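Working notes for the structure below.
Complex shown without one protein chain; remaining protein chains in place.
Letters A, B and C name the chains as they come in the text, with residue numbers starting at 1 for each one.
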Amino acid sequence: MSEGTTTRNFTLTVRYAETDAQGVVHHANYLTWFDEGRSEFLSQQGLHYSDMERDGFFVIVARATVDYRAPSFYEDRITIATTLVKGRGRMLEFIYQATNQNGILVAEGRTRHLVLDRKRRLVSMPDRFIQLLLE
Amino acid sequence: MSEGTTTRNFTLTVRYAETDAQGVVHHANYLTWFDEGRSEFLSQQGLHYSDMERDGFFVIVARATVDYRAPSFYEDRITIATTLVKGRGRMLEFIYQATNQNGILVAEGRTRHLVLDRKRRLVSMPDRFIQLLLE
Amino acid sequence: MSEGTTTRNFTLTVRYAETDAQGVVHHANYLTWFDEGRSEFLSQQGLHYSDMERDGFFVIVARATVDYRAPSFYEDRITIATTLVKGRGRMLEFIYQATNQNGILVAEGRTRHLVLDRKRRLVSMPDRFIQLLLE
Partner (left out) sequence: MSEGTTTRNFTLTVRYAETDAQGVVHHANYLTWFDEGRSEFLSQQGLHYSDMERDGFFVIVARATVDYRAPSFYEDRITIATTLVKGRGRMLEFIYQATNQNGILVAEGRTRHLVLDRKRRLVSMPDRFIQLLLE
């Protein structure tokens, strides 16, 4: 499995609960948005993550980085563009770009993932899942 | 099992992430604080909720009510007083009072709970748990 | 202003971050969903809540109740139906029904609201906002 080039988009509306006393989105929420972006990426590839878990494969986060470029505000429409950039052996890596309704890049991120079985042992993803990811 | 009279306290410091763009704590966080209050109540009674789950008993929330009395702010020290008020058959009920460092009541709440087994069927709590709750 | 009869719907997809160790959505998230439902209700009526705050009117939550009917799971599609049920003087009241993709009612709720000015004093909503709410 080599570097992916597929990017999948989805758009969310900023919730009031996601803002903080500075009047902008609290920085921890971007990780949750990227998580949702990854989930959407998988399901748009025909691979629902809940199916993976039902089959006994659990994707965990090993590393996450976020670069905050501009603030986001309540009611902003944020588009998360998710790209699978690495899928070698037991490791997956995604990058994310979050852009608001005015086309301004508000944050970029990268997450690295490992796959565990039901006993939390490191395993490789089965071929049927990798095929779907790469399509 | 009759009405309990034991009240257990614990104190938390308001996190920046819990505030919203109004500059006060977002109202959904109080349910999380009451959840933590209940968890502390149980563990102070010698009944760790994680032990209950390990034994196959899952307490779920059937109903929750919060009355918001005054705003809470970042860095406030909030004391949650949790009281078990009902424990009849398969139902538990707790009330909560949240008070800040100046003694001002900021919120009151009530939650009603049911107990499920591993297959999410309604069950009664075992006597050994009820004994601990009532002590 | 009398009882409203308008109901507004919006649909969300359950985030992984919203689940808890019981494998279902943690109960505090429903308040956030109802908050988003209310926000969508207002904007579908042509009244963006961010505009209200810009004009110096802050809607706060005075009371919230949730009845939990069935669990929600990761990737569920939840439709929140929001209805304005009371709007007398300085008080607003909304009810909510949350239904999943199989038509199962998962939760119902009710929230009561007051309106504050920039100095956090109780005020009445201006007529121009009430007109939009009632249309």
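Throughout what follows, a residue touches a chain if its C-beta (ideal position, glycine included) is under 8 Å from a C-beta of that chain, and two chains touch if they have at least 3 such contacts.
No experiment lies behind these values; they were computed from the predicted model shown.
K.L.:
List the shown chains that the missing chain touches in the full complex.
P.N.:
Computed over the complete complex, the missing chain touches A, B, C.
K.L.:
Taking the full complex into account, find the residue in A:13, A:32 or A:79 that is in contact with the omitted chain.
P.N.:
Checking each option in A:13, A:32 or A:79, the one touching the absent chain turns out to be A:32.
K.L.:
Out of B:50, B:101 or B:131, point to the residue that touches the absent chain in the complete complex.
P.N.:
Considering the complete complex, B:50 is the one touching the chain left out.
K.L.:
For the full complex, which residue in C:12, C:28 or C:66 touches the chain that was left out?
P.N.:
C:28
K.L.:
For review purposes, identify every residue of subunit B that touches the missing chain, sorted by number.
P.N.:
On the subunit B side, contact with the omitted chain comes from 13, 15-17, 32, 35-36, 39, 43, 48-50, 73-75.
K.L.:
If the missing chain were put back, which residues of subunit A would it touch?
P.N.:
21-22, 27-29, 31-32, 35, 53, 58, 60-68, 71, 120
K.L.:
On subunit C, what residues meet the omitted chain?
P.N.:
Touching the missing chain: residues 16-17, 19-21, 23-24, 26, 28, 73-74.
FYI, only the chains that are shown with their structure count from here on.
K.L.:
In terms of CA centres, which chain lies closest to the overall middle?
P.N.:
Answer for the innermost chain: C.
K.L.:
Is the contact between copies subunit A and subunit C built from the same residues on both sides or from different ones, judged by whether over half of the numbers are shared?
P.N.:
same
K.L.:
Let me have the rounded angstrom distance from the C-alpha centre of subunit B over to the C-alpha centre of subunit C, please.
P.N.:
A distance of 23 Å separates the two centres.
K.L.:
Between subunit A and subunit C, what is the gap in Å from one C-alpha centre to the other?
P.N.:
28
K.L.:
Indicate the residues of subunit B shared as contacts by at least two other chains.
P.N.:
21, 26, 28
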